[in-house]
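Note that this complex is displayed minus one protein chain, with the remaining chains in position.
Residue numbering begins at 1 within each chain, and the chains themselves are lettered A, B and C in the order written.
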Amino acid sequence: MRMLRNVMRNLFSRPSTRLEPQRRAPIPGVRGTVAFETADCVYCGACGLRCPAKAIEVDRPARTISFDLFKCVGCACCVEACKKGCVQMREAYAHPSYQKPDILFQGAPVLKREEK
Amino acid sequence: MSAPPGGAALPDIEACEEIELSALRAAVQRCRDQRLRFITITCMDMGETFALYYHFDEKLKMRHLLVHAPRAAEVASISDIYFAAFLVENEVRELFGVNITGMAIDYHGHLLLTEDNEPTPMAKVRMEG
Amino acid sequence: MFNFVHKCRKKSPWIVHFDAGACNGCDIEVLACLTPVYDVERFGIINVGNPKHADVLVVTGTCNRRNARVLRNLYEQMPEPRAVVAVGACALSGGIFHECYNVLKGVDGILPVDVYVPGCAPRPEAIAEGVLMAMERVEQRSREPHSQMQAEPAEREERR
Partner (left out) sequence: MALKTVIPFGPQHPVLPEPIQLKLVMKDEVVQEAIPHIGYVHRGIEKAAEKMDYVQNVFLVERICGICSFLHALCYCEAIEKLLPCEVPPRARYLRVIWGELHRLQSQHLWLGLFADAFGYESLFMEFWRNRERVMDLFEKTAGSRIIISTCCIGGVRRDISDEHLEEILQTLKEVERALDHSIPALLEDYTVRKRIVGKGVLTAEKAVELGAVGPVLRASGIAEDTRMTGYAAYDELDFKPVVETAGDCYARAKVRALECYQGIELIRQAIQRLPDGEIAARPRGRPNGRVVTRVEQPRGELLYMVAANGSQKLERMRVRTPTFANVPPLVAMLPGCEFADVPVITLSIDPCISCTER
């Protein structure tokens, strides 16, 4: 009798499996990948200092940020460290890749102050 | 609490009893007789000496024994009193180079590390020469 | 017959998982892939314990000197064509453990890694995606005529 109840329930209930690929919208507030908005960045290097995995390196004179996605542990320390709000956390997770690039993200060396 | 040699005077942990190295086994045996549960050994490298904390638990209250062992001194194993100590004694000997003798199961320095690791990685290399 | 083996292999990658010193987070996510919610068995991905049965080696965690030997041994036991998936920040570069003395900073110093799955810990979707990407690599490799492995299992199949 109990079995019958189970069978009926399993027949009519929704499967618990999530459909692939990507049918489920990311939940707001999920820590996915780090992204840099270099427009307001002053290259203070706070994000690099606070990063426990040393995934971010800021070169102040050259005005570049190199970010190694493969070192990143997604703790969002850099997001908290940034006073300018230039470091953001995206909700999409990082996709697998075939190669191991040295620098996956390179902040563009923006215009110098005189040129602005 | 007296200042440990080699280190600055720091506030030490509570309920800590400092004993001589030679009195260690007797003190541990007393703990055993009082049916305390052995928790672990913590080793700290103080330069000239090792500070060894023996942690025990008595009905959710902690008791600690502190021993200062000079670098070359022989520390007697307590693993015949508390069998549970054999793993941590092997670990301490391996990572710090404390000369603990007479362990119940002796891994000869290869509990965690292999031959091609550099020996005693946790010890602070402060020795002269 | 050759094509049949190909097709089977592509549609059903069998994985063997080795924990090379991760924090267990990635290992659990690999296991979570198999459970009803992420259910990768519908893609034909089966976790096997025997390296001789497997096409894809999933490695999680930083390598240390002791398990590098085990890992290499495991890899050598696997039949060609094979692929290696490195899962998690530790397996890719050492991640947060870059300061530790017993860490070899990534699996790719020991094995040729085909697919890198970043994240700490990567989501099960990402792991499944990585395994499927590795399968494409295996597929390519088995079609290469001058590769070292020469499609051994398929030949044996034909002779029979």
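In this section, a contact is a pair of C-beta atoms (placed from the backbone, for glycine too) under 8 Å apart; a residue touches a chain by one contact, two chains touch by 3 or more.
Source: prediction; values computed, not measured.
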### Displayed chains contacted by the hidden chain, counting the whole assembly
A, B, C
#### Entry: Candidate in contact with the missing chain, chosen from A:Val7, A:Val30, A:Ala62 or A:Ala92
A:Val30
### Message
Please identify which residue in C:Pro13, C:Gly61 or C:Pro118 touches the non-displayed chain.
### Response
C:Gly61
#### Entry: Positions on subunit A contacted by the hidden chain, ascending
16, 27, 29-31, 50, 52-53, 73-77, 80
### Query
So that we can see where the missing chain sits, which residues of subunit B does it touch?
7-8, 10-13, 35, 37-40, 42, 44-45, 53, 55, 57, 59-60, 62, 64, 82-84, 86-88, 95, 105, 110-114, 121-122
### Query
At which residues does subunit C meet the chain that is not included here?
18-29, 31-32, 35-37, 48-51, 61-62, 64, 66-67, 70, 74, 95-97, 99-103, 120-121, 123
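The criterion applied here is as follows: only the chains that are shown with their structure count from here on.
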### Query
Using mean CA coordinates as chain centres, what's the subunit A-subunit C distance in Å?
24
### Query
Taking each chain's centre as the mean position of its Cα atoms, how many Å separate subunit A from subunit B?
43
### Query
Per the centroid of Cα atoms for each chain, what is the distance between subunit B and subunit C, given in Å?
42
#### Entry: Multi-chain contact residues (two or more partners), subunit A
none
### Query
Where on subunit B does subunit C make contact in their complex?
112-114, 116-118, 121
#### Entry: subunit A-facing residues of subunit C, complex
36-39, 42-43, 85, 89, 92-96, 98, 108, 113-120, 122-123, 125-126, 128-130, 133, 137
### Message
Considering only the defined contacts, which subunit C positions touch subunit B in the complex?
### Response
65-66, 101-102
